[in-house]
Each structure stands twice: as C-alpha cells, then as structure tokens.
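Every protein chain of the complex appears in place save one, which is left out.
Right, chain A next:
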Amino acid sequence: MGRRKTLAQTQSGAEGLHSLPALLHRNATQFGDAPAYREKEFGIWQCWTWAEAAAEIRALALGFLELGVEKGDHIAVIGRNRPAHYWSMVAAQMVGAVPVPLYQDSVAEEMAYVLEHCGAKYVVCGDQEQVDKVIEIQENLHQVKHILYTDKRGMRKYDHSQMNALEDIMAEGRAGHFRFDAELDRRISEITYDDTCVMLYTSGTTGKPKGVVLSNRNVIESAKNSAEFDHLTRNEDILSYLPMAWVGDFIFSVGQAYWCGFCVNCPESADTMMTDLREIGPTYFFAPPRVFETQLTNVMIRMQDASALKQRMFNYFMDHAKKVGGRILDGKPVGFMDRLKYALGNILVYGPLKDTLGYSRIRVGYTAGEAIGPEIFEFYRSLGINLKQLYGQTEATVFITVQPDGEVRADTVGVPAPDVELKIAENGEIYYRSPGVFVEYYKNPESTASTKDPEGWVATGDAGFIEESSGHLRIIDRAKDVGKMADGSMFAPKYVENKLKFYPDILEAVLFGNGKDHCVAFINIDLNAVGNWAERNNIAYASYQELAGHPRVLETIKNHVAEVNKSVAADEMLSGCQVHRFVVLHKELDADDGEITRTRKVRRKFVEDKYADIIEALYDGSETVTTTTEVTYEDGRKGSISATLTIVDAPVVTATQHKVAAE
C-alpha cells in the first residue's frame, strides 16, 4: 500500500496538478467551454464556463493582492452556497492565503471564537446579516482589516472605509492587472503539494471547535481516489446546498469538482432547494439522511391525498419494487416476469416519482453523517436510485469507508476507501490511516497529538467492528458514549436512539442510563409529521409545546417506544438499553442553545446537565415534572419557556436473561 501511495503522489505531482489553482488552469484550458458553475438567480440559471470562472477567480485574486493580502493570511468565508463564495476560496489559495469557510447560521459569539482563533484579517460575507455579525465581533476583536460582501442589498449606509463589495474588488483587480499579474503568477507558482488548502472548523460535540488543517495533498488525493472509486467524470452535475463550512461540501463542490471538472450548481435560496434539485436533476448527489427522510415523508403525505386509483397503483408497484428493485440495482438474478413488471412500474410509478424528487438522472448518491433508517434507504434503492452510505470525518478529508456498487446494505458503512487502512482497537474504537489524514489542528498541538499518533493513525472516536463475512465496517456508537449499565451490560445510546428516530414522528431522541439500572429517554417530535397527523385527526393545537404534550401524541410515541423496546430486546448484547420511561420535550433541541451541533449531533453531556431536573424526575418515579428552560432566539437574544411535562412509562420486554457483556 505504501508503495502505491507514493506512486500516486509522484504522478499527480509530476503532472503539476498539486493545487486547486493548477486544476482550475487545466480545466480552463482543456475544456474551457464546459459549464463549471451555475446559480439560479432572478428565476434563471446563470452559467459560467470553466474559462469564465477562471477569469472571475483571477480577477478576485488580483483584487485580494490590491487589498494587500499576504501569504499565510486567513480569509474567512461566511455565506450560503454561491459561486462567488467558492471563487473566494480558490482566489485565496491563489494568493497564498488560507480560506476558512464558516457556518453562516452561527450566532455572533460562536463566530467570534473561530474568527479570533484563526486570526482572519479578511472576511467574505454573503449578505448584510453576516456583515452585521462580523462588525459586532470586530468591536472586541480588532483584527479584521477588510470586510467583503457579495449581496449589496442594505449595504449602502455602512461605513465603507474598511468594507467593499466583492464585485467591486474584482473590478479593481481587473483594472489593476498590469500591476499585479506578475506577483500573482509568482504566488501561484510557489504553492506546493503540502501547503494548506483549506481550514475547516469541526463543530465538535464537546468543547470548542477545532480548526482542521487540510493540505493540497489531502484534498486532491482524496478527491482523486473517491472520483476513481465511483467513476466520476466531468459530465456530472451536482447541487451544492450543504453548509460550505462542512468538509463534505468542500470535497464535493471544490475538490472533486476541480479534479473531475464537473459542474457545481447553486440553488437560488435555501427554501428553493427542492425545486432547484428537480430542475438540475443531479447525476451525483449527497445528502444527510434527514433530507431523504423529509422527501419520503412528503411523498407519503401527498400520496394520502391522491385519488384511490393512484394510491392503489402506487402501493402495488412499490410492493413490487421492494421485492426486486434492490436486487435489480445490485445486478443480482431476477426472473423475467418480475423484470417486466418492474419495467412497467418504472413507466407508471417509479419514473414519474423519481422525476418529482429530482433523481431521474442520478448515478451515484451518498448519505452520511447519521444512520439512515433501513426502510428509507430501501425505498430509494428499490426505485433504482443508487444510494450508498459512507463513513467519514473532517480529519480524514471525508473518506474512511464507502460502499462499493453492488455491496450496499443499510446496516454497514462499507469497506475501507481506496488507500485507507483501518484497525480496531481493543476497546472497539476505530483507527484509520490514509493520504487524507489531516495535517494538524490549528494552534492546538495537544489535540493533534492525542488524535493522531506519530505513525499517522487517527482515532475516530467511534466504536465499531468489521464484519468477518463481508469485510464491511459496522458502527455501534461514539466510543466515549458507550458505557455500562449498573449490571455490567453494554450501554450504547445511539443504537436505541437511531431506532427511535426511524419513526417519522420522532425527530430526535436522547437516551440516558450509563451506570444506572435502567434507561430513560428524551424525545423530540417532528412538527411536520405530527402536525400533519394532528390536522388529519382534527386535533387542535396552538404551539409546538401544546402538540408535544397532547395525550394522543404521547400515546403514539409510547407505541413507538414499545416497538423499539421489542427490537432492542432481541439483541442479546444490548437488551439492557430498553427505554423504561420517557418524556416528550417541550422544545426542539437547537444548535442556537448549544444542545446539538450545527451538523445536528446531540451534545449529550450538555443536554444531560441542562435538563438534569427532568432526568431526575424520570428516575425518581414522579408522574410529571415542571421545568423552566432558557432559549436563545435566532438574533442571539435569550428568553425562557416553562412547561409541565408528563412522564410516560413505556412497556418493556422483560428479558429472560441479560447477557452480561464479556468482561
């Protein structure tokens, strides 16, 4: 493996394609007329070819030079997915600076930490809202030299002595190109394979965010390997709608897009994503399970309103698809009559449905970040959509394991990605080593040392095992979350939470019970699904809180919990994790309150401390609990809500015998 890696590196090094600007130059010269970026604006898809994009990016880089950007400066980019923001990142690399994309929905104080930590002197903001946040931060942090903004709306009144519109900077760059051309070319030629490509902050379920430094080598090798793995070409179309600060978006919309030379499509706004998805019809698509869940819920809701004939047709053919669709996709033998019926179903149901969802052209689809419900996963696969799972991390430049075509299952995350080595430690924690392994955590050598050992092995923090029969990796839980119950049996909260979350009514679940003799749970209802159900059953409610506390809702959730308990009890190792008592929370767990991360992972410890009173009530046998909770509004103001919650006892399967985890 070591030999092959070196070979690959020298090859790409020899071709001179050791930076994104170099790849951009290749794309602009080899297929300059091919579309590189599209963005829907004013109702029309605006398009830039590779040659045009290269010219825009160069103008921006020249503008950066005119502003006085030095090598090694950090340029923060805060905004939604827009071509101009991707260009800012590549232009930053051209002048030797380090782009740092940030989550645009962060509140000012979170952003302040990251801006201070990376020491960004220049900030590219999407709109007025982001500019306001940066100005607020700047009051305490006098390091930002210049703010740039993309959307000019509402910006006229601002003091522009240290501020400018991005397009004006580009115009200045164009005008000054005679002065700066030579300097820019010099800086581009100085970029090496081991220079920093991008710095991404991990949201971190514990503690402060950490700045993961990824080199050109990390990004380009990962993009290359993964593109070859899935046979991506420059004819792909992707929709870029996931947060730009997330490593996945950087790899798909920048790394792979530049390596392969395919087109990046940016939606008009966050709300139009589904419409834009349909108009673009991507061939390569990435989404967290939540997107697929929402789509499926919408399909089911609309089918319930459809005519009786359509419903019967839908049910009939979906049953058939469930039987043979996945097998056909995997290339397994299927009888002629079944194939014929599937083809008919494709004309009548699957085809139109895929078209409505925007998946009619899809070749490869990925989901990651969280476990996906097996039914949801199978639904998409049975339609003939090649949806697969991968397991990755920012520190690995995404890829650790991926599912190869034809070996796709709902309960595993696939085999090691090309050039990735895996090992499982004694405590079950997964370690990996690959060319994508990050350089370091910025200004944090202790964390770097505790995560990455001198030989390059990185601890994932997840516990799992490799299935012997297939070589696929299965994830159990976060290694630090796996604990022991009072009787010594295994406590793996994620396992139970995922089972709960597979019910459309349940948005989020948090299980407690480490060191106790039984488990209890918090549950968040899904307002869309439960609200729709309430509407159909004539249940009136005025607020989320009221709906969440409705006796019939509690009854429904109780049934879900009972079913989950049954299925958990079936697993010998984890039967101790059944939910004995639960509450339906009066508010959604929210990133603004710090309860979940921006990528929607529960901060278990934080939630446990914040709602300590409720947990206590869950264990002491009381029937209700009254609590007051602090909430943070989107603009950063704080308020509080109080509620009396009903505690529900859930039926549990009395396990014949707990198998105590092997000591």
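To be clear about the criterion, contacts are C-beta pairs under 8 Å (C-beta built on N, C-alpha and C of every residue); 3 or more make two chains touch, one makes a residue touch a chain; residues count from 1.
Criterion: contacts and distances are computed from a predicted model.
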Per UniProt record, name of the chain withheld from view ["Bifunctional protein PyrR", "CHAD domain-containing protein", "NADH-quinone oxidoreductase subunit N" or "ABC transporter ATP-binding protein"]: "ABC transporter ATP-binding protein"
Residue of A:E66, A:E268, A:E546 or A:E563 touching the missing chain in the full complex: A:E268
Contact partner of the left-out chain, one of A:G16, A:G72, A:G154 or A:P374: A:G154
Missing-chain contacts mapped onto chain A: 41-44, 153-154, 156-157, 268-269, 271-272, 275
